[in-house]
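Removed from the display is one protein chain of the complex; every other protein chain stays in position.
The chains carry the letters A, B and C, assigned in the order they are written, with residues numbered from 1 in each.
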Amino acid sequence: MAELVELREAVAGLVSDGDTVALEGFTHLIPSAAAHEIIRQEKKDLTLIRMTPDLIYDQMIGTGCARKLIFSWGGNPGVGSLHRFRDAVENGWPRRLELEEHSHAGMANRYVAGASNLPFAVLRGYVGTDLPKVTSTIVPITCPFTGEELVAVPALNPDVAVIHAQQADRRGNVAVWGISGIQKEAALSAQRVIVTVEEVVEEFEPRPFQIVLPAVVVDAIAVEPGGSRPSYADGYYDRDNAFYEAWDGISRDRERFGEWMERHVLGTRDFAEYTRSIEREESLR
Amino acid sequence: MAELVELREAVAGLVSDGDTVALEGFTHLIPSAAAHEIIRQEKKDLTLIRMTPDLIYDQMIGTGCARKLIFSWGGNPGVGSLHRFRDAVENGWPRRLELEEHSHAGMANRYVAGASNLPFAVLRGYVGTDLPKVTSTIVPITCPFTGEELVAVPALNPDVAVIHAQQADRRGNVAVWGISGIQKEAALSAQRVIVTVEEVVEEFEPRPFQIVLPAVVVDAIAVEPGGSRPSYADGYYDRDNAFYEAWDGISRDRERFGEWMERHVLGTRDFAEYTRSIEREESLR
Amino acid sequence: MTDAAAREYTTDEMMTVAASRELQDGAVCFVGIGLPSEATNLARATHAPNCVLIYESGTVGAKPDVLPLSIGDGVLAEYADSVVSVPEIFNYWLQAGRVDVGFLGAAQMDRYGNINTTVIGPYESPKVRLPGAGGAPEIAASARDVVIILRQKPRSFVEELAFVTSVGHRHGGDSRNELGYGGAGPTIVITDLGVLRPDPETRELTMTALHPGATVEEAKEATGWELKVAGELETTDPPTEGELTILRDLKARTAESRKRA
Partner (left out) sequence: MTDAAAREYTTDEMMTVAASRELQDGAVCFVGIGLPSEATNLARATHAPNCVLIYESGTVGAKPDVLPLSIGDGVLAEYADSVVSVPEIFNYWLQAGRVDVGFLGAAQMDRYGNINTTVIGPYESPKVRLPGAGGAPEIAASARDVVIILRQKPRSFVEELAFVTSVGHRHGGDSRNELGYGGAGPTIVITDLGVLRPDPETRELTMTALHPGATVEEAKEATGWELKVAGELETTDPPTEGELTILRDLKARTAESRKRA
């Protein structure tokens, strides 16, 4: 049952070293504040799951939180490479990163199976590609009615799912509107669920394409205004495209990355202080 | 691509004798007007699909439109039996009715598979019940990862799906809010889609739990105000519970049923005239 | 007992009240229509204001102010925490093991709490064709606990089911476990005469309590099999003033709203 807590407590209490953790948010509502708190608390040996690992995963990988990555597309959207992700895969820095690689369709269906308490999902895909050669969790399955051969992928059931939403109400229900991506399935597939929100409201208003996660499926709710920056929150703030472009330079070099993380993330108390810290730096530019 | 047409044309053009037809609407938004038009046009040998066959299916079965019924719960909600359905199953009147019987979970997943262009769906259920003994479309399937045994059911892909929605916009997009049940999957699983709506609007407003079916998945849209009575349309009118109770008496007797259908459905030109006809009768009571 | 003895109530009211007491506050409850809906909404209006009522139409956290006639009445969506599709309710909620307790009715039940809602007589040429499975088989399979509410009559409490629509404790003993379902099966059966619970070993339903005024003889006559009765039989607490008032208000409001409709 959803409890309103500090993000620090939520991460300390619900995320342990070695856990399998999914932070989802499909371009929209990326849980940046929660990712930074995981880095601040120096969580280790995490198996990180995410369809589209981007800046926050580059940061968690670059600071050594991750042992393994389960994903389908790892890049800086519209900009280019994730340099920390590449450095880990190409050079094993700061540590070797094990990969379990799927397509978006496969990952989405793995979450659906997890949310449905099924051990696997079925789809049309992968055959003819090299993905089954490098990913052991893609196997053929035959339709018992038509004899047609399809592909099965195993369910994803993370220990912890983390998402960012626009609002929670007083009873602990969570509202997401606009692009909701895979967040519902990620949350429902996990053992424990942490949600950061822009604000807590008395009641939800009808919004375009709004979904509501009932309080019973959420463990912890933390209020983190701006908590998905540089991603965006429909109705609250826009995507900070300039930051995504700036990240290319910050992350290219190990040392510069390390200093940046030290100064802005590890050296700050929380996401509010982090935000002030990078705003100060930007104003100096 | 959605065309705005008369319901008469839509049914005449898109529903043929022998077709497999799914009229869905989970208590809410039942497509009564479309069902009556199917009866008026005396469609024959239909395989009718519906999770919850109720009054409109009792009427189609009682007037001999149906050869087979694929379903999971056939009753008069909150009242009792469907007497025409029972008469067909128990006594083969007006003709023998073949049954393919599933649970709600099985039917829902069969539509999901159909909407996903998969030949089958997987779920936990049925084992230990007598349903697999009487229904051949329930077979075991083994998880290729865990070895666990589950159940597979084949996809549903009706020739025609018919639903009633609150609104369409000028571009032919369709909006349903409130309880949307299985309508999305029923529509997406079908070859052809007929939608009756309360009204056509310029633009949709945000509504609680609204879904929008894009125009490209709809073939025909017909404006039928009140077209789901005695069911209800959230935002337009309430459920006519008294009619559901009255139907018990009307449908109990073959002759009385026949006269009632003759007078109000077969003897009327369209749903508007039908509505006036039963209102006139009620006012005489 | 004195003020209880003073109170007049029907055996159906006793049954509904007794069933409502089985729903714990905060529990996620999958609700069948009819008696189960009446009992769970009484619970929500009395001791379990924070229970989360789920109806198969897709409403999660429904808070109807009158009893719905169907599982998809508008009043269920109007005050719900969330409304989802039917596939989501069965896959993401019930099959996923999020449901603490399922409240079910039945047409026929056997001594192991297996349920028939499909046919009376042979399937191919039924004497009475019943509505069928609906959501019951998966509720019986996946809800952590199952509460069955059923008037105790020889034709509903039967030696052998014409058709097993939903599995209870199957053939008794461990036989249910072989099916690999997440739920524990029926933990209690509430009737108009009393309460039955599965024997810890054999899983056979055993009469463990009688409602005030009911007798073992009545219960045995009302049961189509050789009814087992517990050593010391409890007596159900009669409906309290509060329970009765709230239940009767609920039913009055419901009748009123149906007239209006």
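Quick note on the criterion: contacts are C-beta pairs under 8 Å (C-beta built on N, C-alpha and C of every residue); 3 or more make two chains touch, one makes a residue touch a chain.
Since the structure is predicted, the reported quantities are computational estimates derived from the model, not experimental observations.
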**Study point:** Chains still shown that are in contact with the chain withheld from the display
**Key:** A, B
Revision key, fill the gap. Considering the complete complex, of A:T63, A:S180, A:T196 or A:T268, the missing chain is touched by A:S180
Check your understanding: Just one of A:E101, A:D248 or A:D270 touches the chain that is missing; which is it?
Key -> A:E101
Exercise for review: Extract the touching residues of chain B with respect to the undisplayed chain.
Suggested key: 1, 115-118, 171, 173, 185, 188, 211-217
Practice item. Name every residue on chain A in touch with the hidden partner chain. Key: 26-28, 51-52, 71-75, 77-79, 81-82, 85-86, 89-90, 101-105, 108-109, 111-112, 123-131, 134, 148-149, 178-182, 184-185, 208-209, 232, 234, 238-242, 244
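As a convention for this text, only the chains that are shown with their structure count from here on.
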Check your understanding: So which chain is the furthest away from chain C, centre to centre on CA atoms?
Key -> A
Check your understanding: Approximately how many whole Å separate the CA-defined centres of chain B and chain C?
Key -> 28
**Study point:** Whole-Å gap separating chain A and chain B, where each centre is the average of the chain's CA atoms
**Key:** 40
Check your understanding: Which chain A residues touch at least two other chains?
Key -> 117-118, 212
Point to revise | Where chain C touches two or more other chains, by residue | key: 82, 91, 95, 182
